[in-house]
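Missing here: one protein chain of the complex. Every other protein chain is in place.
Chains: A and B, in written order; residue numbering restarts at 1 for each.
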Amino acid sequence: MNERSSNQSAATAPDEISLSCRGPLVMLFLHAAFWLVAASVLALVASLKFHSPAFLSGCAWLTYGRVHSAAVNAQLYGFAVQAGLGVALWIIAQTGRSPLPHPLGFIIGAAVWNLGVLSGIVAILAGQGTGYENLEFPFYSALLLFLGFLVVGSGALLAIHSRRERSLTPAHWFLVAALFWFPWILSGAYLLLTVWPVRGLMQSMVVWWFGGNLTFVWLSLVGLAALFHFIPQILGRPLHSRQMALFTFWTLLFFGSWTGIPSTAPVPAWIPALSAVMTLLTLVTLLSAWTNLRQTNSGGQPLPGNLAPLRFLLFGLGMFQLAGLMRIVLSLPVLGHITSFTWFAPAQIQLQSFGFFSMVMLGAVYFIFPRVMGSGLSCTKAPLRHFWLAAVGCLLVALPWAVGGVAQGLKLADASIPFMVISHSTLSFLRASSLGEVLILVGNLMFAMNLLMTTTRCASTFFLPAFLAITAQTPKAEVKP
Amino acid sequence: MSQSIKRSAPASPSSSQPLLKEPAFPIWLIVFLTLLLYAGAVYFDGHGSGFHPQVYAPYSSYTQLADLQITGPPNPLEIGFRVYHKPSCVSCHQASGAGSPGQFPPLVGSEWVQEPEPGRIIRAVLNGLQGPISVKNQQYNNAMVAWGGVFSDEEIAAVITYIRQNKDWGNNAPAVTADRVKAVREKIKGHPGPFTADELLKIPAAD
Partner (left out) sequence: MNYGPLVFLTAFVALSASWFGFVLTPQIQIGRLTESTNTLNTAELYPKARPGQAAQGLQVYRANGCAACHTQQTVQEGTSIDVYLLEVGTNAAAVSTALVKANVGFTRIDDPGFFLNLPKNILPGTTIEAAKRAFKGAQSAGAKAQIRINPQGPDIARHWGVRGSVAADYLFDQPVMLGSQRVGPDLSNVGARLPDVNWHLLHLYAPQQVVKGSLMPPHRFLFNVAKAGQHPSPDALQVPPEVAPAPGYEVVPKPEAVALAAYLVSLNSSTPVFETPMTLASSATSTNSPAK
């Protein structure tokens, strides 16, 4: 087993489980990497608009509103959910000790998913977005996403069902819930927004319900699953407490699903009040996950060659706390009224979606990829450099936004300060964050190039066994590389 | 090969039964959750407004909201203000009532608006105006929309009262009643198009 824990010996022949993962995971991770780069390019373009309002303003396709939501959606559906699915497949296959059934099915599902993302991004840039936050993809793109997820998700559930190691780990609970959660909320939202459209503000209620359940609950489910799985594995010691993980799981599902309504929402007062209470209660989710993983980590040393993945994971854990606390601040009545509508909210989203989730996923991919490919990464030093670029970049984007947002909120609360003055006072913060966007983009390019080079380096050698594994009728058949 | 992996399974801790004894669940977490639940319940009791669909922040109960519904006779100046800003009149005559020079005549200090008898201004508002008109010794030549089909008698009366009695503009002329507007509406049934200034001047103001 030791050979699977270090980079050098990961270069030795992968087992049948890793082999069954190779096709689907390469498919998912390479596309995720592509969308990650695309999202950071789009985010950078949006950010540069604050240096000069006229920047690229002549073209309708590149107007701020479109580029901004294209960036958010590419990050969310192109990278986050896709990479999450890949990491979920790996964890399920590894902990269940059984190969993925029907690898070709996963590849087809991933292809459909990417078709959905591509059509959605093009539609947003072409002005066909729906106008609903986090749900900008038009109906046909969402349908493709739904079908793609259904194929990959049901394959993952089949893999759980046919596992050889019967006992379920904490990561399993989170992943099973996540596999059901996403299609439920996606279909629930699109049915009520396009098929049987609800009227008036109910649209916003559906959007908020979906947004909270995707950006908080779903991302936390998959991100925590990865943390609960990989941190113990990299440190070579068990998770501190299963009971606490169960507590995290329950509180995340039962409290987290009631969050997401802004404190300023123009709906009957009980709705934001209830949402604020539930968001406050997610504090115990944060605390239990933090305590559990800190205890697991304390005094531990990563197994050789896994420093970079561990850094990514621990940084993600820290940002999970920070983003969760900022989310509570946004939902509380007094603090929320100051921070809402300011740059504090995008800072929170950035920390939640990039600082926490993407960093965890990047760490997991850096851990998984050499193992699934049966070879070291093309550039073994790149992960640690990427870590520094991504961590500094993420903070350099989020912190100016958060600080500038609080300053902006305090000034907005004072009606004697003209709005134009406030807008201009935020500009220096926004411009500082462009530098962070550049760092993130460089890091993401390194990541994508690394995966691509590793994959293509010995494509023929490494894909033939994967191809055989895919075409083999019985996935449990012994396929020797 | 998979055999060897299975044998060495304990090295992959997360996938096996705990090797160490499960530590006791931290009681402080339960205590903390209980405290948060209590605080949340207290807060929701004060701000949840009993799930009432009509109570919005910053109000916290229906009785508080109902107390603030001041019912009284409608104030024509308030209705007039709203009709004026529909946007209807305000699009041309501006919120300041100054119009725009050379294009739309002012209402501020206008002799047409402040005639003691409102017959002409009512006609102008109901059917619209077309062609040259002199206001405050300035010539204007434009078309005014007919509002008779858009607003009710009450609303027309209110908006004319509003422009005639607007203190900020320095206007001060008697109010116009809905009955008066109704009467004028009956009289001009045979005149479908907009009026001209000359036509209006021929009509006795008291008519």
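Quick note on the criterion: contacts are C-beta pairs under 8 Å (C-beta built on N, C-alpha and C of every residue); 3 or more make two chains touch, one makes a residue touch a chain.
Note that the structure is a prediction, hence the values are computed from the model and not measured.
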Which displayed chains the unshown chain touches: A, B
Out of B:I79, B:V145, B:I188 or B:I203, only one touches the absent chain, namely B:I79
By the document's definition of touch, the residue of A:L253, A:L307 or A:L325 touching the omitted chain is A:L253
Interface residues of subunit A (partner: the chain not displayed): 49-50, 53-55, 57-60, 63-66, 68-69, 124, 127-133, 160-161, 166-168, 172-173, 176-177, 180-181, 184-185, 188, 192-193, 197-206, 208-209, 213, 246, 249-250, 253-254, 257-258, 261-262, 264-268, 271, 274-275, 337, 340-343, 345-346, 412-415, 418-420, 423-424, 427
Could you please point out the subunit B residues that touch the chain left off the display? 51, 53-59, 65, 67-71, 74-75, 77-79, 81-82, 84-87, 90-91, 94-97, 154-155, 166-169
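The criterion applied here is as follows: only the chains that are shown with their structure count from here on.
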Using mean C-alpha positions as chain centres, tell me how far subunit A is from subunit B in Å, no decimals. 43
If you look only at subunit B, which of its residues touch subunit A in the complex? 1-2, 5-6, 8-9, 11-20, 22-23, 25-26, 29, 32-33, 36-37, 39-41, 43-44, 47-57, 59-60
Subunit A residues touching subunit B - in the complex, by the definition given at the top: 1-2, 4-5, 13, 15-17, 94-95, 97, 165, 167, 169-171, 228-229, 232-233, 236-244, 247, 251, 266-270, 272-274, 276-278, 280-281, 283-284, 287-288, 291, 295, 333
